[in-house]
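Some notes on the structure that comes next.
Every protein chain of the complex appears in place save one, which is left out.
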């Protein structure tokens, strides 16, 4: 691992270089990237689909499964960042703004449980 | 918008505080969070499902659609970061490691097109 | 409810008429229909995402949730059948053939558990 700075803009730069060097930019339309993002999110879900909640909580104890989880997390983040690059969306700003909206929408102490019970 | 530092660890901290203040931590099991991640990725896909590639490329020109895209990007990133917090995965390290593996797996100049043509 | 025959070919016929009457056929490309299918499957998953296994098993006891489940099942089946109509795939034959292949691939009595334990 290099000691380069590791943050979102740097990773977006590396992903752009990677795609450009393989002439993959022509596949990276917004519609294709969002389809790929949803496919990768499902591949992460697939690891958990037959596990009980208890088995799921212990998934990182098994090295092979832990590696698979990290690999799929990387794929989800990669397509999310590439989608954002192509459309000019700042994902960190978008999330910060959403958290601020949610603070108003779901006031602490007066918000019902998520399961509707 | 505050002038606080805006990076992934800071957003993960804010998301943890937000969930803790609403007693939502009990819903945030790995299996539930990965299901929610895949649901939000599909909500982002839904915006694009009937659009032609050309309409999809112009999606940010329409302010209402642009806001919806940013909102769903925020939701995908929120659940991805919360999933990583709960399982102790560093998403930026995971992506940096994956890019390095892919440099070896798909050598530039010798990689077939993605569409198999 | 009419007393018309209710089977897959008949439902495919009604779906084709419905789309044709609204000039929606131009949206119903294979790529768009499969994106819509995956979006609807996620909307069905969304109903269950925060529920415990016990709450999920009792989901049909609540009339509002039961209706939502039936509504999303209908949407998943609708897009699956329309996708199959457009590509000329017979979904019932495809499933019957798959079950026969799986009988050979996963012999009864010698197949490990799905959770890998």
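The letters A, B and C name the chains in turn, as written, and every chain counts its residues from 1.
Here, a residue touches a chain if its C-beta (ideal position, glycine included) is under 8 Å from a C-beta of that chain, and two chains touch if they have at least 3 such contacts.
Source: prediction; values computed, not measured.
Participant: In the complete complex, which positions of subunit A touch the hidden chain?
Facilitator: 27, 32, 35-36, 38-39, 41-43, 45-46, 48-50
Participant: For subunit C, which residues reach the chain that was dropped from this view?
Facilitator: Residues of subunit C in touch with the missing chain: 1, 6-8, 11, 14-15, 18, 21-24, 27, 29-31, 34-35, 37-38, 41-42, 44-45, 47-48, 51, 53, 56-57, 59-60, 69-71, 73-78, 80-81, 83-84, 87-89, 91-100, 102-103, 106, 108-109, 111, 113-115.
Participant: May I ask you to list the residues on subunit B that touch the chain which is not drawn?
Facilitator: Within subunit B, the residues that touch the unshown chain are 35, 38, 42, 50-53, 55, 65, 114-117.
Following the convention adopted for this analysis, only the chains that are shown with their structure count from here on.
Participant: Count the residue numbers both subunit A and subunit C use at their shared interface, divide by all numbers used there, and answer same if that is over half, different if under half.
Facilitator: Same, since over half the interface numbering is common to both chains.
Participant: How many angstrom lie between the centres of subunit A and subunit C, each centre taken as the mean Cα position?
Facilitator: 26
Participant: Using Cα averages as centroids, what's the distance between subunit A and subunit B in whole Å?
Facilitator: Spacing between the chain centres: roughly 3 Å.
Participant: Going through subunit C residue by residue, note those that touch at least 2 other chains and give them in order.
Facilitator: 35, 38, 42, 50
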